[in-house]
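Here the structure comes first, spelled out in structure tokens, and everything after it is commentary.
Shown here: the complex without one of its protein chains, the others still in place.
Per-chain numbering from 1; labels A and B assigned in written order.
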Amino acid sequence: MSEVRFSGFGWRHAGRRAWAVRGLDLHVRHGERVLLLGPSGAGKSTLLAALAGLLPDDSGEAEGVIEIDGLEPAKARERTGVVFQDPQTQLVMARSGDDVAFGLENRGVPAGEIWPRVSDVLDRVGFPYPINRSTAALSGGEAQRLALAGVLALRPGLLLLDEPTANLDPPGATLIREAVGQAIGPETTMIIVEHRVAEALPLVDRVVVLEPGGGVRADGAPEVIFAAYGDRLAADGVWVPGFSFPAVRATTRPTDHLVRAEHVAVRGRLRPVSIAVGDSEVLAVTGPNGAGKSTLALLLGGLLAPDSGRIEAFGDKRPPHRWRATTLTQRIGSVFQNPEHQFVTGRVADELALGPRRIGRSPAETRRIVDDLLERLRLTKLAGANPYTLSGGEARRLSVATALATAPRLLVLDEPTFGQDRRTWLELITLLAELRDAGHGILAVTHDEAFVRTLADRAIGLGEPDPEPLPRRVRP
Amino acid sequence: MTLALEPIADPSAPLARRNPVAKLAAALLFSLPLISTVDPFAPAVALVLELALLPLFGVRFGVLLRRAAPLLLAAAGVLVAMTLFAADRSGTLYFSLGPFDVTSGVVATAAGLILRIFAVALPGIIVFATTDPTDLADALVQNAKAPARFAIGALAAFRLLPLLGQEWRALTLARRARGVDAGRNPAAKLRLFVSTAFALLVGALRRGVRLAVAMDARGFDSGIPRTYARRQHFTGADTALVVTAVIASATILTLSVLLGFFRPIVG
Partner (left out) sequence: MSNTNPNRWRTIDIVIASVIAVAFGVIFWAWNTVWSVTEAAFAFFPPAQSILYGIWLMPAVLGGLIIRKPGAALYTETVAAILSALLGNKWGGTVILQGLIQGAGAELAFAALRYRSYKLPIALLAGALTGLSAAIYDFFAWTYAYELWSYRVPYGAFTVVSSVLVAGLGSWLLVRALAPTGVLDRFGAGRERALI
């Protein structure tokens, strides 16, 4: 059990002019469970890294004091444990049990004690597989459970959770919420940063809202905070429970199919399915992980050839995957789940100019298209920035903008709202609704129920994947 | 073609079970001395020995053949290159290809080189096919006194391999979606390759930074002496394997010298 005290704490990352956190005074008592909120850029993750003793001196400049049980964080590292967003970059070993053992080995726990502790903590987080299960074979939610187990095995007095469900689909997020609820006893102090407040609320008894310029804006019991500050938090991008959106539906009906797929299948990835997308409509494709949603998006995006079935689009005799890339981008624009996969240049403006230039637009036309898109997607200030340095929301807007630059009539989006804060989410919905009203057809693969509810004109669910038998847990 | 690090052999076979460091040392001590000669005799004997030991490592012949398939291409390359560039064109003339005389000397050297490629490569292929990377890292730390931070750090990075393999595919598709494709133009193809490789590297480094932070958060750099959850033992049988490899290699080279086949690569 640990106690945390900040006095006038501030941190500025090397290479930045602005302080990430400044003038913070906060006291977290033994056994409290705190949800830390604030708009993007309020320094929430920095704060957790500072508590975990993970802000090395050479990576920035500190002011003020942090104390964990009266110790500076670097000296209290054995008392803290932290779980980050991305499970794939927290797992170290190839086998699940070895991964949990990794931290115990680091702390010099005697070999005889390691395996009982591994088994015990895996049971507590509800990890369903044997300890020699390959970590590469885990789903996102399962991998994050394992990461949580690896941290809990060290018996931290202070548990820090940095958006632990942001990279997970809803079932995965539920797994983590349950695991945290089950596995953490009253003796653990917990601080959690999470945009999706509804996920975290059952776990916490206190909410602290950070002010972007520095300091604390609000602090208290969840219901009090949301009653008093809910609308402001929602405007800042926090997913405050109870703030929903009215549905925006199509104003016109589709007149024609842009793309039609008949009984398309990809071996081992997608069972035969027929689907058509018309102009002026938003079609949502939902379904569990492994059902082949992303594969379907690749097929309709003209990026993958089906093993069987046929795809016909834009009245072309050839299927989309046989089209030249320059033809493809003028008809179908694809937006990948990870925006960074689509970046090809070193500047935001060049990124937008690439498509128009490749399809032979004149320099003047290209400049007009680029300026227009920068303006529409609020990227003008970032025109000279390197695409890889953008925040999650900015990168998402840029990836949509690059797809729009070649004016395709069909847009295929894979999890467009994934991991976005409420503000970016709302911007995306508004933009996609505008595009639909302008006659574009939009296909979105999504887990996001709010997206389907708010924007989709039709939704198609892909079937359940074959269930995998759960092997019993055995010792090696 | 996939990117995977799983061992592809029966792990319970008598020699596959040996300590990874012992296996690696045996493979290197056996195959490196063979580089010293270009005669056909030594590698031929070595190759027979290696194939005879195959069942003891639990490696099926078909599996080995698949892994060694690129060697066939290398062998074909040697054949062509020898015809064009052989230093030694003594012996009986079999036939001439334009200005290039193919003689018994050329054929003997080519055969020697091809056998040598296989003989030198197979021990490593067999050993790595039967070794799990985690076991190798454990054994390097526990039995070969390799620094634990480096061995475990490398192991953690190896875990990213299949992930990066998938990432490569996604990057390739994403480039087409951006309207970038190369068609048949090799220069455009090269540019596309470089751009994809760059994006892969950015993603890999970003993951690496996060991974390092997560490892430190779990006490990787705490300065406390690490304990070992998994033990690797170096037993008498392991010593015997290494010693046998040295003796076998020495015997083959001695025989090659005594029988007059030996052709050293220096001098």
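Note that in this section a residue touches a chain if its C-beta (ideal position, glycine included) is under 8 Å from a C-beta of that chain, and two chains touch if they have at least 3 such contacts.
Please read these numbers as outputs of a predicted model, since none were measured by experiment.
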item	value
Which of B:54, B:127 or B:253 contacts the chain that the document leaves out	B:127
Residue among A:10, A:38 or A:53 touching the omitted chain	A:53
Contacting the left-out chain in the complete assembly, out of B:42, B:139, B:160 or B:242	B:160
Missing-partner contacts on chain B, residue numbers	1, 3, 5, 24, 27-28, 31-32, 35, 38, 67-68, 70-71, 73-74, 76-77, 80-82, 84-88, 109, 112-113, 117, 120-125, 127-129, 131, 133, 136, 149-150, 153-154, 156-158, 160-161, 164-165, 167-168, 189, 193, 196-198, 200-202, 204-209, 211-213, 215-216, 220-221, 223, 265-266
For chain A, the residues touching the chain missing from this view	13-17, 53, 56-59, 74, 346, 386, 388-389
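In this section, only the chains that are shown with their structure count from here on.
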item	value
Distance from chain B to chain A - Cα centre to Cα centre, in angstrom	39
Residues of chain A that touch chain B when the two form their complex	49, 52, 54, 77-78, 80-82, 84, 86, 88-95, 98, 101-111, 114-115, 118, 135-136, 147, 150-151, 154, 298, 301, 303-304, 324-326, 328-329, 333-334, 336, 338, 340-344, 354-355, 358-359, 388, 402-403, 406
Chain A-facing residues of chain B, complex	5, 132-134, 152, 155-156, 158-160, 162-163, 167, 170-171, 173-181, 183, 195, 199, 202-203, 207, 210-211, 213-220, 222, 224-231
